[in-house]
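Note that this complex is displayed minus one protein chain, with the remaining chains in position.
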Amino acid sequence: MSNNIKQETPLQYFHKLSSHANSQRAELFNGEVEFALVVKEAPISTFLSLRGNGADNAFCAAVAEVLGVPVPTEPGTYHSSKEASIYWLGPDEWMLFSSMDASSLEARLRASLSGHIAIADISGGQTLINLRGDQLALEVVLKKSSVYDFGAWADASANAGRCVQSSFGKASAVVANKSDGSYDLIFRRSYADYIAQWLLHAGEEFGCRIES
Amino acid sequence: MSQINRLNTGARTDSTSRINFTYNGKQMQGVVGDTLASALLANGVNVVGRSFKYSRPRGIVGHGAEEPNAIMQIGSGAATVPNLKATQVELYEGLESASVNGWPNVNFDLMSITGWFGRMMPPGFYYKTFMYPAKLWMTYEHFIRKAAGLGSAPVQDDPDSYDKLNQHCDVLVVGAGPAGLVAAREAARAGARVIIADEQSEFGGSLLASINSIDGQVATSWVDELVAELESFSNVQTLPRSTAFGYYDHNFLGILQRRTDHLGISADSGSRQRLHRVRAKRVILATGAFERPLVFAQNDIPGVMQASSVSTYINRYGVAPGNRMILFTTNDNAYQTAIDWHRAGRAVVAVVDSRSAPSGEIVAVAQEMGIRVIAGSGVIEAQGGKRVRRALVAPLNGDGTEITGVVEKLACDLIACSGGWSPAIHLSSHTGAKPVWDETIIGFKPGQSVQKERSAGACGGTYSLAGCIAEGASAGAEAAKLAGCGDGTVHFPMPQIKEFSEQPAQALFLVPHTKATSRAPSQFVDMQLDVSASGIELAVREGFKSVEHIKRYTAMGFGTDQGKLGNINGMAILANALGQSIEQTGTTIFRPSYSPTTFGAIAGADVGALFDPERYTAVHRWHQEQGAAFEDVGQWKRPWYFPRGGESMQDAVNRECLAVRNSVGILDASTLGKIDIQGPDAAEFITRMYTNSYLKLAPGKCRYGVMLKEDGMIFDDGVCACIGDNHYLMFTTTGGAAGVLAWLELWQQTEWPDLQVYFTSVTDHWTTATITGPNARKVLAKVCDDIELANDAFQFMDWRDGTVAGVAARVFRISFTGELTYEINVPAHYGRHVWEALIAAGEEFDITPYGTESMHVLRAEKGFIIVGQDTDGSMTPADMNMDWVVGKNKTFSFIGKRSLQRSDSVRKNRKQLVGLKTVNGTQVLPEGAQVVFDPEQKIPMSMQGHVTSSYFSSNLGHSIALAVVKGGHGLLGKTVYCPLADGRTIAAEIVSSVFYDPKGERQNVE
Amino acid sequence: MLLIHCPHCREDREEEEYSYSGEAHIVRPLEPEALSDQEWGDYLFFRKNPKGIHHEMWYHAVGCRRYFYATRNTLSYEIIETYKVGEQPQVSAQGAAQ
Partner (left out) sequence: MKKYSGFSLFKNALSYHENWQKLWRSPKPKDYYDVIVVGGGGHGLATAYYLAKVHGITKVAVIEKGYLGGGNTARNTTIIRSNYLWDEAAQLYELSLKLWEGLSQELNYNVMFSQRGVLNLGHNLQDMRDIERRVNANRLNGIDGEVVTPERVKEIAPLINISKDCRYPILGASWQPRGGTARHDAVAWGYARGADALGVDLIQETEVIGIRRKNGSVVGVETTQGFIGSRKVACVTAGNSGVVAAMAGLRLPVESRPLQALVSEPVKPCLDTVVMSNAVHGYISQSDKGDLVIGAGVDGYNGYGQRGSFHVIEHTLQAICELFPAFSRVRMNRQWGGVVDTCPDACPIISKTSVDGLYFNCGWGTGGFKATPGSGYVFADTVANDHPHPLAAAFNVDRFNTGALIDEHGAAGVAH
C-alpha cells in the first residue's frame, strides 16, 4: 500500500498529552525522565487471534515454527522474540503480536496448521502500549486500574513472561510484565480514549506522559 | 477563651506549637497533635451539641469512633463535611467547626424539649399520632422533617477526587495497638506480604495514652521503635488514618484511608481519600475494645465522660477536662484514671466503686495517694445544667440492683465512668460470626470464625497488655504460616511488662435510682438517639421481645456511632426486662460501615468522565469536527445527526433522509457487533442459533437472521456472511454484541462442546462506512477498481474483497435503507483515511453524512425493525410479521423454536407489528403513545398496543409510525386513536409496516 | 465479594472478572417438540434454587472467556470447588448432607 495512506493508531490524539498535578513531585523524577510514568504506544502492528488445541503437539510445533516463538501452554504466560509475542488468553486461545505483515503471517499459519483451528486478524482493533517509569508509580497505577494481583508476579525482572487478561478501570486489557521492569498493555481500540484518560488520571499524582 | 484545661505534662501533643481554629464562629487555639475534641476540652467547652430528639445539651464523652455527641460540621462551602466526630478530627490551622444541632445555638436552644413535653415523645410516639385528619399528615411530616438530620450536606460539587487501590496480601492486620503491631512484625519477618491499618493518625492504639513501661522504656517509645521496624520491611504496607469499615465475603475488606483531611486544604494533587480494596489470605483483627458507659439518671449531662477517655486526654493530649472528678467504676482498670487525674494535679473527689470490697493492687495504690474510695456504691444521678455540678451517690446491694442506704451529694464537675470493656467485635460480626456472651469478661466475644481470620488482643476479650502482645505475636506467626510463609513459631521475645493484677469486675448495666425506671430522670443508653432505659422497658411492655424489634422501635444503635457505647447496656436492660439472660437475648448484628465512609471514596475515580467508558469509532474525531450531535448507544457514542448552520434536528434529518433517497449518504456503522466464526461445525452451530438456516449459504453470500432466546422472544438480529469454507462473519446489534458473543460461547461450551467452532470478536478491527443511495455505486467506483460492481456481478446480499482508496477492504452489498448500499469494511487504523476518501469521491454527488436518527427514519420507511425499540423482549418473529425468517423445515429444533408453539405464542390477538399513518399527515405520534380503538371510553381504557417508532418522513411528505397492536395483522385499514398526555387524541390508520418501495426495487440500481 | 478459582487460568480471581450464568447441569431436551408445554416450561424457568449446596455456571468474562462450574453454598457463599465443563462435581447436596 502506498505511503500517502494515512493510518491512525488508537491513541493518535493522545500522543504528547500529559497529566501533572504536583510540580514538587515532578522534581523528584527530574532526571532523564521528567514524568514518573511514561506511556508509549507501539506503532501499528499485527495482532492475530489464534485458536486451537494447545494440547496438540503438532499444533504447537507448527505455530512455533512460523513465529519462531514457542506456544505458551501454561496459563498466564507469554513468549516473545524480537519479531513476535504470543500471549496465553485461554486454554485454546492466544493473541499474537508481531511486526510481521498480518495477511502473510495469517497465510503462513494457515498453511502450516491443520485440523480445527481459527485465526482472525484483529490488527485494526487493538493497540499495545508500554508503561514504564518509577516502580512505585507503576505499582500504584496497576493497583488502581486492575483487580488482578500483580504483586504475585513479585520481582518483575525475574518473572518476566507473565501476562493476564483482567479488568482495567471499567474496560479490560491484557497486561504483561517485561524484563526491564516495565509493563505492556493490550486493549481494544474503541476503549482507547477511555483508557488513556484513565491512565492520565491514575498517573496524575506521579506525572504521566503519553508518547508515540 | 484560653486553653484553661491544658496541662504542661509530657503528652504526645506539642504544647508550644499553636494552631488557630474556630468553633461556632469563635476563634480558639489548640496545639499540634490535638484532635478537635481535645482542643475543645482544653478550651473548656462544655456543650458541643444538642441531642437528636429532645435537644438536650451534650458534651464530649469519648475520644474516638465511639463518640456519640460531638458531631461537627467541618469546613464550609463546597468542601464542607457534615457529621464528623470531633474526637476523630485532627486539628489544623484554620479549621472551621460548628455544632450541627441547636437553634439558635447549642448553648441556648429553643427546640429543647424537657420534662413534660419529653414525656409526650416516648419511643414509637410517631406511630400513635399524627394520623387524623389523614390529609394533614404531609403537613405534620413537613414539621417533623424540620428537625431531621445532623449536619448539612454540601450543595456544591465535591472539589476533591478519590481513588482506590486493589490490594492483595498474605496477612492483613486491622488495628495497630500492641496486639496488631507485634502481629504484623511476626508476619512480616516470616516473609508474608503484610498490610497493617489503623484508624488513628499514628500507630500505637491504647499505648499512645499509656504511662506503662515496656522493656524498661516508656510505652510510646517502644511503639515508635516497633513502627520504625515495621516500616523498614519492604513487604509491609503501613496505613495510618485508615479505617477498615467493612469485612466482606472471602476475606475482602474495605479500608478507607484519609490522605489529606488532616492537612485541612483541599489538596491540589492526588486524592483526598483512598479506598483500599483488600483481598487478604489471612486477617488478624486487633481492633481493641470500647469502655462501657454506666447508665444512671441524667448521665448525659456534659461532664460525664468515659474514664479511659479522661486518661487519654490527660496522657496523650495534655488536657484535663475539668477540675473536680468523681470516678465511677465497676472494675480495677479504671482506677488508672483517678491516678492520672491526681497526677495531673487535679482533685479526685472520690472513686465510687460498685463492688462492695474492691481489693486489687491498683486500688491500694490509689488509696495510698489519698484518694477516697466509696465502695459498694454507685452514682445514681448526675445533676447540673450545661455541666455536671454534683453527683448523687448511694450505697448499692451486692448485685447492684437496689439502693440500700442514704443518698450522698458530692460536688464535682466531671464524672468519669467505667462499666468495664466491650470487645470491638464489629468486623468479626460483619463476617457472619455469631458473637458469644462471655460471663468472665462481661461482654460479647467474637464468635467462631467463618472466614480466614482470628481476633487478637482486646477485641477477643484479652485485656492485659502482656496478654495482648503474646496473642498478637502468635496470631501473626500463625497467619503467616497459614498463608504459606514461615513455620508459625514466634520469633521475637516477649517484652518485660509490669502490670497490676486485677480483681474481677462487676456487671452493672443499669444503676438503680430511688424512683422506678419509668419515673426516674432519663437514664440514657444511646445518647445520640436519646434512647433511655425506660424507653427499652416501654418497648418490652408493648410486647416487643426480639432485640431487633427493640432496636427498631427505640432506634437504639442506629446512630452514627452505631451503638459502640450503648448497645451492650441496652441488650442487658432488655434481657432484664424480659426476665432472661443476655445470652438468650442475643445481640444485634453489626453491619458495615464500622464508622461512616465517604460516598465519594466508595465511588472512587469512576465518576464524571470516567463514570463509564465512552467507546468511539475510528472516525469519531471526524464526526466531532463536523459538529455532529451524538447519541448514547450502549457505551458507544454514535453520531445522531449532522446539523449544518443553524439547522434544527428535524431540518437536518429531513435533509439527510432526502439525500440518501435522491443521491447518496454515508453512515458510520462501525459500532455494529462483529463475530468471526470458524470451524467445521460453524454452519451447523449458526443454524441452531438463528431461526433460519445457514447450511447452504455459499462463500460470498450473506443472509439476514434473527436470534431468539429459548423463550421464543427476539433478542438480536443481523446479517451473517459466509466468508469461506467453515468461516462466517456474524453481525449483531450495537448494544447486543457482548451479550451475543457470551450467548454463543455458552451454548458451544456447555451444551454442544462436540461442535467444533470458535468465536472471536472482531468488532473493533473494522471501520464500517455505509454508503447508500442511488449514487452509491458511482461513489464506490471512484475509489475501488478491483471489484466488479455491476448490479448482476455484485448482487444484493453478496460480499466481495477488494481495495478501497488503496486499502484492502471487505465490501458487503446489504441494505438497511432499501437503497443501493455498500458497507465498506477496512481495518480501523485506515478508517478515517477511507472515510475521507469516500467523502471526497462523493463530493460531486453531494454525499451526505447521516446519523442514527436518519438511519431510523429510513429503515422505518421500509418497515425494518430495530430490536430493543420495536421489540421489548415479548415479541416473536411472527409478531414482527417476520415469519419468513423462521426456517420451518430445519431438522434441528433451533433455540427458541419450541417456545413458539406454546399456547400463548400462538394466541390470536398477540400484539403485532403494523404501520400507522396519521389521518393528519403533519402530526407525528409520540413514540410510546398508547393505541386504543375507542377514544371516548372511560378510564381505565382498553389499550391495544403502542407506538414503537415514529418519525416525519421527508421522502413521503407525511409522518409514519410503527406500532404493535393486538391482532394488528388483521386490522389493516382500521382507524385507531392515541390519547396523549397533553389532552390531544391523534387518529391514525393501521397500514402495512412497509411505507416505501414495498417491492424492494430501489436497490436494484443498474 | 467472591474470590473464584478459575479452573482454566488456575488462579483465584476476583468476582468482578466473572459473570454468573445460572444453575448448572440443566441439559437441553433433545426433542423439544416432543415435550408438553409444562415440561418445556419446567426446563425453561423452574429452578432448584436451593439454600445450601448449589451447582452453578460462571463465565470468566474478563479473563479466559471460558464457562465453568462451581459448587457453592448459597447461604455461606463458600465455594467448595470449581470444575470444567464435562467434569462432575466432587461434592453434592446429598453427599454434603451425609
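As written, the chain order gives the labels A, B and C, with residue 1 at the start of each chain.
By our rule, contacts are C-beta pairs under 8 Å (C-beta built on N, C-alpha and C of every residue); 3 or more make two chains touch, one makes a residue touch a chain.
Everything numeric here is computed off the predicted structure, so don't read it as measured data.
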item: Displayed chains contacting the withheld chain; value: B, C
item: Which residue of B:Ser17, B:Gln869 or B:Asn1004 touches the chain not shown here; value: B:Gln869
item: Touch criterion as defined above, residue of B:Arg18, B:Lys409, B:Lys498 or B:Arg591 at the omitted chain; value: B:Arg591
item: Residue among B:Ile4, B:Ile144, B:Met494 or B:Ala790 touching the omitted chain; value: B:Ile144
item: Among B:Ser534, B:Asn654 or B:Gln678, residue touching the chain not depicted; value: B:Ser534
item: Missing-chain contacts mapped onto chain B; value: 52, 79-83, 116, 119-120, 122, 125-132, 134, 137-138, 141, 144-146, 148-158, 160, 162, 246, 248-249, 252, 254, 277, 432, 516, 518-519, 534, 538, 541-546, 548-549, 552-553, 555, 558, 560, 562, 591-593, 596-600, 602-604, 606-609, 611-612, 614, 631-633, 711-712, 868-869, 872-874, 899, 902-905, 907, 926-930, 932, 939-941, 943, 946, 948, 978-981
item: Touching residues on chain C - with respect to the absent chain; value: 1-2, 15-16, 19-20, 22, 37-38, 40-42, 44-51, 54, 56, 72, 74-77
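Operating definition for what follows: only the chains that are shown with their structure count from here on.
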item: A-B against B-C, pair bridged by the larger set of C-beta contacts; value: A-B
item: CA centroid of chain A to CA centroid of chain B, Å; value: 32
item: CA centroid of chain B to CA centroid of chain C, Å; value: 28
item: Chain B: positions in contact with at least two other chains; value: 166, 279
item: Residue list for chain C, restricted to those that touch at least two other chains; value: 14, 65-66
item: Chain C-touching residues of chain B, taken from the complex the two chains share; value: 166, 248-252, 279, 432, 450, 710-711, 742, 745-746, 749-751, 753, 893, 897-899, 901-903
item: Chain B partner contacts - residues on chain C that touch it in the complex; value: 1-3, 14, 19, 21, 27-28, 31-33, 35, 37, 40-41, 44, 57, 59, 61, 65-67, 76-77, 79, 85-86
item: Chain C contact footprint on chain A (complex, rising order); value: 75-76, 89-91, 93, 147-148, 164-167, 172
